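Sharing a structure below in structure tokens format, with a few things to ask.
Only a single protein chain was left out; the remaining protein chains are all shown in position.
When the chains are written out, they are named A, B and C in that same order, and each has its own residue count from 1.
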Amino acid sequence: MSGNTFGKLFTVTTFGESHGPALGAIVDGCPPGLALAEADLQYDLDRRRPGKNRHTTQRREPDQVRILSGVFEGRTTGVPIGLLVENVDQRSKDYGKIMDRFRPGHADYPYQQKYGRRDYRGGGRSSARETALRVAAGAIAKKYLRERYGVEIRGYLAQLGPIRPVRLVWEEVDNNPFFCPDPDKVAELEQFMDALRKSGDSIGARVTVVATGAPVGWGEPVFDRLDADIAHALMSINAVKGVEIGAGFASVEQRGTEHRDELSPEGFLSNNAGGVVGGISTGQDIVASMALKPTSSIRLPGRTINLQGEAVEVVTQGRHDPCVGIRATPIAEAMLALVLMDHALRHRAQNLDVRTATPTIPGAIRSL
Amino acid sequence: MSGNTFGKLFTVTTFGESHGPALGAIVDGCPPGLALAEADLQYDLDRRRPGKNRHTTQRREPDQVRILSGVFEGRTTGVPIGLLVENVDQRSKDYGKIMDRFRPGHADYPYQQKYGRRDYRGGGRSSARETALRVAAGAIAKKYLRERYGVEIRGYLAQLGPIRPVRLVWEEVDNNPFFCPDPDKVAELEQFMDALRKSGDSIGARVTVVATGAPVGWGEPVFDRLDADIAHALMSINAVKGVEIGAGFASVEQRGTEHRDELSPEGFLSNNAGGVVGGISTGQDIVASMALKPTSSIRLPGRTINLQGEAVEVVTQGRHDPCVGIRATPIAEAMLALVLMDHALRHRAQNLDVRTATPTIPGAIRSL
Amino acid sequence: MSGNTFGKLFTVTTFGESHGPALGAIVDGCPPGLALAEADLQYDLDRRRPGKNRHTTQRREPDQVRILSGVFEGRTTGVPIGLLVENVDQRSKDYGKIMDRFRPGHADYPYQQKYGRRDYRGGGRSSARETALRVAAGAIAKKYLRERYGVEIRGYLAQLGPIRPVRLVWEEVDNNPFFCPDPDKVAELEQFMDALRKSGDSIGARVTVVATGAPVGWGEPVFDRLDADIAHALMSINAVKGVEIGAGFASVEQRGTEHRDELSPEGFLSNNAGGVVGGISTGQDIVASMALKPTSSIRLPGRTINLQGEAVEVVTQGRHDPCVGIRATPIAEAMLALVLMDHALRHRAQNLDVRTATPTIPGAIRSL
Partner (left out) sequence: MSGNTFGKLFTVTTFGESHGPALGAIVDGCPPGLALAEADLQYDLDRRRPGKNRHTTQRREPDQVRILSGVFEGRTTGVPIGLLVENVDQRSKDYGKIMDRFRPGHADYPYQQKYGRRDYRGGGRSSARETALRVAAGAIAKKYLRERYGVEIRGYLAQLGPIRPVRLVWEEVDNNPFFCPDPDKVAELEQFMDALRKSGDSIGARVTVVATGAPVGWGEPVFDRLDADIAHALMSINAVKGVEIGAGFASVEQRGTEHRDELSPEGFLSNNAGGVVGGISTGQDIVASMALKPTSSIRLPGRTINLQGEAVEVVTQGRHDPCVGIRATPIAEAMLALVLMDHALRHRAQNLDVRTATPTIPGAIRSL
């Protein structure tokens, strides 16, 4: 309730600051019997891990996750899963300079005002480091959804500043540092990022996530719509300023004849809905996009105020991602997985008998 | 938990279908002592009410709200407020034709699949009629926020199909059927909508809401960020496909030097953040926009399937809004009010002592 | 969250005061397909209804319940069920005398202090009248549990002042005004209550509820134990001061060899646990008891203070139950039903695959 728990039936509660001793999470509500090992979580943690190439922060964190409970003899037991990731490469001294002033675009100012104090080292709790545990928890949801429902969750970089992928080659996404699905754009991205890094500035990005294989019927009217929960989940990621489902903002200029997705015995004839209608999954691909603002931590000087309210200049040294969007793809996948997992459980709670009933619509139904 | 409750401390639970006898809501968590009468709720209900002009559905609903509890001698007592609105102009016979087939773009299909049955009359629970109670509940939040915190919540039509207001004249918003803030665009909107109605098609729209006077410090890390809850709230409105906070998707092409909002002793120098940084309000205007898809209910024939999964054609007669965005402004205002109200209460629960402490930052702080 | 909602997956939110125009509830999370009519709710409402005999309050309330949503063509649709009961026999003038003073044992004083104001008419929100809606909502849960799981929930008066039933004859419970299961004790109860009423005093009581047929496996570790939720549910009933599960307080003097319930291939050999071990149902009868204090509303004068804090005398006229325990049996049944319903849904959310797996323990397992 206090803001650090996500989900209603499959809940993830996280703790930890950028420069504290460790980050952790408790994953509650995972069904029993799922084969689970630390390696299952480490895969996505490594995809998100910093310091792997020159385009992301040079902070070196192995992000090794430990499972402290909830798994016995290789399988989940149905009780909460405790996760722990230790911080090993803090350099708190980097932050001495900004302890008395507010970095523009950072949570420094609202945290100070809200709490009357703040852990200024690396942004403390507001640091995107917290997302490491989301990725770890999301990996559990991903695995369950895959094994139990055949749902695949994947994402990619849909835009970085002015550069947009043209082709969507899923196999390519993990072959480059940007999660770019278009092999022909990688060189361009390399050059753009190198120049950007030299300039000391940062850039925004757009990331798209897709869930394939999700059955029809997930989502609860009227407030806990599946798309509303996806919007909540993606907007809760650091630096995200916008969320779209399916056609998103393009819908504004569409006509009903153009937007509405017609049906045929073979399925839907289009997917402007992005796989969600009336807040409930349709059985089509679930497609969501998010906009990430440019990193606020840049070494170009900016105007701000200090704790005394005086005008001062701030320069962010430290180690930062010039484009937070680059490492955001695994985080977005994780959040989508958490939403779908939660709704998968909620759905069967109330619709068990429907679920097990014979489909009423030949051809058009997706079995749960 | 089952999806029909919004909020954590200031909760709104709604019930009711488009063609049932009545719609209702329970507003729980309203502080005691607020002067409240049915007229306070009726004002916004009337702004949203259908059938007022030729550009919206011709269904005639007075939408008279009754307060059944929680108010004694003209003031709230701190116990739940029961609200009731009776349906008076149902025409269920209109829907006989579509009881056996799924209207494209409607929740007919996912509801049938999820629940194994559905109230097909006017979309049943999935109808936007449910939003009447959101508006009624939101009016309570709006009044409390205004009287207790001096927060004003207003919205306007930011785009309708190809037409965008150029000027923002707040006084104009309630002077035309479209909630259009630009007096010079009203005639154009009239013509566009008349032509659209003749064509039998529908169109999308964009609505923007703004909260002025909100103090710094509202919002909870990390999942219940203020912007994440706003995204959840707006995306839970029927037909919404996208949500933006501040610069939104424009952030994708921005640079850090351009996006970050610098501070001065007089306050912030820009507001790309839309009043929320790190998930917490900054004391600036809170600005959010949403994209609404074109109405799916159009009289132009569409392809679909029936309960037997056979290919059939569907034509939606009934009475519908050719642009759901037109009446969406009061709904968006209400949802923003519910989010801010909830976070206002959550904030003081945990930060009472900070709240009452002397501001640590002269000039730059917004007192609660 | 604000205290007027019960349950997590099957939620009941109530509103209404003793002397307001109406009481209502929203039941959210009821699975679709349950045959449901107002008569199904009315049966238990009538069992609880006041004014049926000389031993309860003479307030005449028909307690006619209306279902305003969630049921279509005689079956639940899976969306929220709106319930409404109008108050028809308020006599607010009775309360003019006590508006300025606090009745001992009543919520008058804490409400006034908590909220700074209160609806003093009949206790306002703190009146046991609110339990009418719990009974209506509980009837839905009872019906679902019976039809879907074969669970029967019944209760009886286990003690009234010094009088304890000796025999448990279930058929007898609804044949007397006291829900007394021992036909030989009814005359004694009649005499005791007649004398008590003449004396102007009131008396406490003990009520026991039993659920038969509940499968093994309901309940969630560690905080949402089934017995913890039952304790919460029963203690939330007006005037309840104690709750026991199984052997309850007798356990204090028991030895392990005496208390522990041994198992055999035919099942358990005793039930000191009351059907719950480790917070999870065992498949045995679930047995819980509650202690109800004597009614605080008595016409014998008592010492108290008024709004000015001055010592005054108070005499409660109005119409009251000399023993609130008499009408408490249907309320306790309803609350137990709400708890079991909630846990039935929660269980299948997380243990669907276990549920559908072949039982691992022949004979000893209770199939879900």
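Quick note on the criterion: a residue touches a chain if its C-beta (ideal position, glycine included) is under 8 Å from a C-beta of that chain, and two chains touch if they have at least 3 such contacts.
Predicted model only: the values in this text are computed from it and were never measured.
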item	value
Contact list for the unshown chain, restricted to visible chains	A, B, C
Which residue of C:99, C:169 or C:235 touches the chain not shown here	C:235
Contacting the left-out chain in the complete assembly, out of C:70, C:181, C:246 or C:330	C:246
Absent chain, residues of subunit B that touch it	1, 8-9, 29-33, 78-79, 148, 221, 345-346, 348-354
Contact footprint on subunit C, counting only the chain that is left out	1-6, 8, 14, 102, 104-107, 109-116, 125-126, 130, 159, 161-162, 201-206, 216-217, 219-225, 227-236, 238, 240-265, 269, 272-274, 277-283, 291-298, 300, 302-305, 307-311, 346-347, 350-351, 353-354, 357, 360-366
Residues in subunit A touching the chain absent from view	1-5, 7-11, 13-17, 20-24, 26, 28-29, 32-33, 66, 68-70, 72-73, 75, 77-82, 84, 114-119, 124-125
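Simple rule for what comes next: only the chains that are shown with their structure count from here on.
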item	value
Touch-based graph of the chains, sorted into line, ring, star, complete or other	complete
Same or different residue numbers at the subunit B/subunit C copy interface, by half rule	same
Euclidean distance of C-alpha centroids - subunit A vs subunit C, Å	44
Rounded Å distance between subunit A and subunit B, as computed from the means of their C-alpha atoms	25
Separation of subunit B from subunit C, taking each centre as the mean of its C-alpha atoms, in whole Å	38
Subunit C residues counted as touching two or more neighbouring chains	1, 8-9, 29, 32-33, 78-79
